[in-house]
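Here we show just some of the chains, and they stay where they sit in the whole.
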Amino acid sequence: MTATDTLERTKWDVMSANRILAREGVLDGYGHVSVRHPGNPEHFLLSRSRSPELVSVEDIMEFTLDGNVVGNDDRPPYLERFIHAAIYQARPDVGSVVHSHQEDVIPYSISSVPLRPVWHQAAAIGYHVPVWDIHERFGDTNMLVSNLAQGNDLADALGRDKVALMRGHGFVAAGNEVQDAVSTAVYLPKNARILTTATLLGGSVKFSSPGEVALAGPIHPEHPAFQRGWEYWLSRAGLKRP
Amino acid sequence: MTATDTLERTKWDVMSANRILAREGVLDGYGHVSVRHPGNPEHFLLSRSRSPELVSVEDIMEFTLDGNVVGNDDRPPYLERFIHAAIYQARPDVGSVVHSHQEDVIPYSISSVPLRPVWHQAAAIGYHVPVWDIHERFGDTNMLVSNLAQGNDLADALGRDKVALMRGHGFVAAGNEVQDAVSTAVYLPKNARILTTATLLGGSVKFSSPGEVALAGPIHPEHPAFQRGWEYWLSRAGLKRP
């Protein structure tokens, strides 16, 4: 496959990830998903400022790891591209990042009750899910991650974890590749809903063990079991790999 | 743009606001949205008595600020047009009003637990959300705002705020322009659901700070970030600006 083919395929991945996350209720008019540039790890690919379910391959722009637009592209970018930039900079292992406002997750960003994995498919979120509060270091803001310093602070809070909640805002999920970030972002809200209901029932709750999370967590995009879920999501989003 | 063009565009705004709010689950068979007349601040535009998702440009009627029909238009108006009339009268800064029965918000109109902003996009609802109880001044009624005195009492309760809850009935959202009122009305239920879940989890809850609400609250309809959401809502409602 030529470098051009690989880039085109990656842009198709970014587009389809947007459409899948919109269809599965993880993104609405806001939120975004990026993929690290396949030929240049110092760049990443992200749509222009457009709602996920409307994103096309032509909307994908290229950015540096400090959030600047690459090339002669004057279309308005997402204000919060610094979320992606900072995480790619801090985490060479990360190949894809999702930022979402999914509403079943946000309660855990404002509650003292921690979000923990309780469902086997959500082991991908990791055993520990940190909460980042922009107010701690930046005081009163409009709560958006609108510069690299704020992005770096979020990346610090994320540390080596897969997911970080953003207080009163949403979450960020970081994956090795696009299938990892997307599926983690889809399973996180379901885990949140299961945990919420179990908590509300008022009895004791069995969390997944660290060992279970370690064993069930890793995503294997090439396995038939994963392919089955991905084919399903593409189909629901009205897409078919070209 | 001629005055006629401006009026036609505003009627299109009223129609599309109806369709968006229906599509996003804020209005069902009931509830309504109005816009102040672009050429005459003493009048406002509101559909005839029709369900929001069915409203067309031809359904838009014109009213005075005491709720009377302007011109020779004998189609049945909404009974509760006085909600809109009274708020436009009391608040020269308000250009658009939404009235809704959205079910995730109503619990906060009958509970002693206050609705407060906890999610950055819902900062538009304001730091303080008053509750108006028609019973306090009017005793037992059919709970509808069916005359100007009741509308004025509701407007008094709203005061300088963006949103007022109506006990056992619904809410009213007032915005500078139609995009402001519509997006506030869409984000309010999501904020309510997030707050409800966080409350039920049983731990402590971090509310948005007054400073955050002040900084994150204002809507900028001309910004690309806002345009992105508006394009998404129009698209979901099956509309495209002519």
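The letters A and B name the chains in turn, as written, and every chain counts its residues from 1.
Assume contacts are C-beta pairs under 8 Å (C-beta built on N, C-alpha and C of every residue); 3 or more make two chains touch, one makes a residue touch a chain.
Bear in mind that the values here come from a model prediction, so they are computed numbers and not experimental data.
Count of copies in the whole complex in this file: 4, from one repeated sequence with 2 chains shown in place.
FYI, only the chains that are shown with their structure count from here on.
Overlaying the C-alpha trace of chain A on that of chain B calls for a turn of 90°, given as a multiple of 5. Work out the mean CA point of chain A and of chain B, and you get 33 Å between them. The residues of chain B lying in touch with chain A in their complex are 118-121, 123, 190, 193-194, 197-198, 200-209, 211-212, 214-216, 224-225, 227-229, 231-233, 235. Those residues of chain A that touch chain B in the complex are listed here as 28-30, 49-51, 53-54, 76, 78-79, 101, 103-104, 106-108, 110-113, 133, 135, 139-144, 167-169, 196, 199-200.
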